[in-house]
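Beneath this line is the structure, given in structure tokens, with notes to follow.
A single protein chain has been omitted; all remaining protein chains appear in their positions.
Going by the order they are written in, the chains are A, B and C; count residues from 1 in each one.
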């Protein structure tokens, strides 16, 4: 940060005691010293919300019982003391009402994905964001990896020619048993349509896979054909998704996402091939990127190495070989949003963060997958207008 | 081979000058000293056929101009001197007439895959094989790898529970350009429906992928939904295939096969997950097999290691760490067929070779894929009766 | 941190503008929200020191021009406002005077490695630390990786039997050219005996390799035989070290460290074999640990997986597959020291941080290597008494 820039003040909704993702957001926000976490409505239980705030050493008057109280309380503070943005890390069904209210109040928002429960909510939100002119960032965190940025740079710069084929996969195994019946909190809400939305695995992780394709290649899915399954008796949402993809311009692809692949931890992989080359990236070994070409040996680029694009370099804190990982990538998404907030300009492409249009596109993707699967894999289109 | 067993005498159809796969078959046949290559009709050109035989030092009277001449010539020899079997390594369209004639004459056959051009041909052949009682082996060579045999042993023995999800992929890149217009012989016939059949990549390599699933898991594809593409202007067959799979019993899967994935050499991979574990195998690093389970660390088995199944041990020539590869796996398929010929019993399961029923199933698979793709990815079934 | 525990206040010596390692220490200290960075003497230039403090938004009266001023200034503050500890991240020759002064004043110290310039300094420091009873932590950061902790747990618990053979290597390539003559700051002081000490690569990275062996196995080097080289004309310290190791109890080993291995980034690897098994760990892919045994397949443990030891679990922030890396491991070392400071007990083993005795042992190791190399690889012993 340039000398004199003050850290931005962050409020958080969700992420209290027992939550999983909240501490990751806070660690990412803390990593670069550009964000101060100052206020929270950290749980749907008012009591737990306040206690969680105290746990995290928030000022007593900023340990809010509810997000509505936080919104009111913060607006009542002088501008120079008020939160600059909130981070929404609740289960999915809470994203929309909270995001809508803060956007409407002119407060920047960082929101977990999938952005909303429904396409309608997403369209409404996107439209409001445009109206209010706030920065809205959706934490598709994997796009924050430097080597994903490099992949994007290469593909969009023509390094592999015109894209023909994409394989993206996101394999996990943690829902291979009926974990939701054991009281495990993550499994509980993520398998509940009322809180997770229409997609199970396809919403939780398939949406990351879709965003990774879109982010790296810039391709739009024209139509898709999806087969969702649920392998656990009584589970109400899909835990396995297999999807055929057809892109505008003729490229084809496969997206597979599953939470019943035992032994797969967080196995997100992207492969893209074009008319003159190809590339491979793997989230569990995120510091390198492999390229192939028609007429030479494979090349392997390393984070921190020579000749990488500006966005990859900017997203790098440590020299090559000193591995960076999940938290750093997550922090890069926050950093992008913070830069946009400092500039007062909501432009995901310019500042390297996934914006509300990406969140909307993600909801349309999930919706199309669910529609296709319900109609026995009929082709369905996720297309729509920018809000 | 046990003391006193003589090597079997092999004739070959196809595989002459300029051919690719013929020398691989001969090397595989030669590897264990159990097969003598004694007769050949090695080309569709009578002249080249004879010359190719001389190149390979066949006896002059066994350098046949045509396969018809070879059949006649060999039948005219005394039984103790006659070929025991032929190996058919021609382009696909020649498989059926040659195989039919030799089977009909009571001569064992080893035949490349896909077995025929059409399902009808395959059914007829399967029926004739049953009638004549000869050994008929289809060289789905990848099933000869010891660690594939171990995978089969484990999955069929319940080591990963009931199978839920399968991902099989076979990526190549050699047809990423219009190679067929350069006179390259392999590209020429493999992109010609009259010689290759209805499937391009799906027939040439997708059929291996299908057989690998079937071989390892024993699952039957109930129905499939396929999207075939051709990325080269004017190419008459698919060079890219993406297929959703549904198996009897409820497992789901993905099969992808492509010949336009630049940098992919012969990248055949199988992943299978069940209710209690999973496994991964990769053809380009074929000497190990990775297993996952619900309740422990991953394990990695090595060819030549402890605790492997009998079929894996029997298919192993060298100690662990002394890598075996493509030729040895190919030779294992031949060895299985040779054992069956010695015993006079056509039983692929007992002797570990892919038999005519596997060849037939492969043709039904290709046919279903092509049908599905033509009908805009409507579900299609590859099912049929055993011949 | 338990509810009510306040973050500890950290001062820093070194790490100002242009420094490399300072920001890593600060990020590590910041990661878990348990440490507030409040004071600094960040450069040997008083002016730059103060400016660097302002860059980092320290309070004006805590942007000290020199470490002496910081010591005086902090001691003058009320105890409840004073720094709890300092972190020393200067070139090596500054470690000792600063550390000595703060320890003497009863202030806890976190100090970069190698701990001092000479064995004498290290012995004096170790002795003073014991007298004053402060916590003294040496940032051998690689021992903070969860899978290194698991390796230690396994080896010390007998999982591979009695150790026979150790191979540790630390390959880098950044000094393969005469970087010191280009004005690159890191290369400049690290190749200068007056500031780096008697060891070049052996001191800078070989010391990490030695600590990794010691940390994981608990073995003491009885004697060693070292061959140091310098491949750049005029370079005054070694840039390549090859060392034979003999341990108490009969184990043997090899340590190799180099900064001229082009393409090696930060390639620290440890392999240990005992009477019943072996293990492999690689810093560039730090989230897994491979084990071998006499009588079964290899096993691969993953950070975040089942059955890991308490110290590995405690050092883990994210679920398996969400990779953690360098910063988290570094932060784990800080966390251990912070826990010790909270308890007021300097016990590296109990709180999982490398203590002053490890720093002393490291200096004796470097000294023995340099002696051996000077005497044409005569055996030399790094042994000594605990201070």
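Keep in mind that, in the parts below, a residue touches a chain if its C-beta (ideal position, glycine included) is under 8 Å from a C-beta of that chain, and two chains touch if they have at least 3 such contacts.
Being a predicted model, the structure only gives us computed values, none of them experimental.
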Item to complete: Return the single residue from B:18, B:162, B:248 or B:284 that touches the missing chain.
Response: B:284
Worksheet item: Which of these, B:44, B:184, B:266 or B:314, touches the one chain of the complex that we don't see?
Response: B:266
Fill in: Among B:195, B:220 or B:317, the residue in touch with the chain that has been omitted
B:317
Item to complete: Can you work out which residue in C:293, C:314 or C:381 touches the chain that's missing from view?
Response: C:293
Fill in: Hidden partner chain, touching residue among B:172, B:280 or B:372
B:172
Practice prompt. Could you please point out the subunit C residues that touch the chain left off the display?
Written response: 160, 164-165, 167, 169, 173, 176-177, 225, 227, 229, 231, 240, 242, 244, 246, 250, 252-254, 256, 258, 260-264, 271, 273-278, 291-294, 298, 376-377, 379
Worksheet, complete the sentence: Note that subunit A touches the absent chain at residues 290-291, 295-302, 305-307
Worksheet, complete the sentence: Missing-chain contacts on subunit B, rising order, are 3, 6-7, 20, 23-24, 26-27, 30-33, 54-57, 172, 174, 264-267, 283-287, 302, 304, 317-328
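Definition applied: only the chains that are shown with their structure count from here on.
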Fill in: subunit C against subunit B, contact positions shared by both copies (same if over half, else different)
same
Worksheet item: What chain lies closest to the overall centre, CA atoms only?
Response: A
Worksheet item: How far is the middle of subunit A from the middle of subunit B, if each middle is the mean of its Cα atoms, in Å?
Response: 43
Worksheet item: Which integer distance in Å separates the CA centroid of subunit B from that of subunit C?
Response: 55
Discussion item. Give the residues of subunit B touching no fewer than two other chains, as numbers and ranges.
Written reply: 291, 298
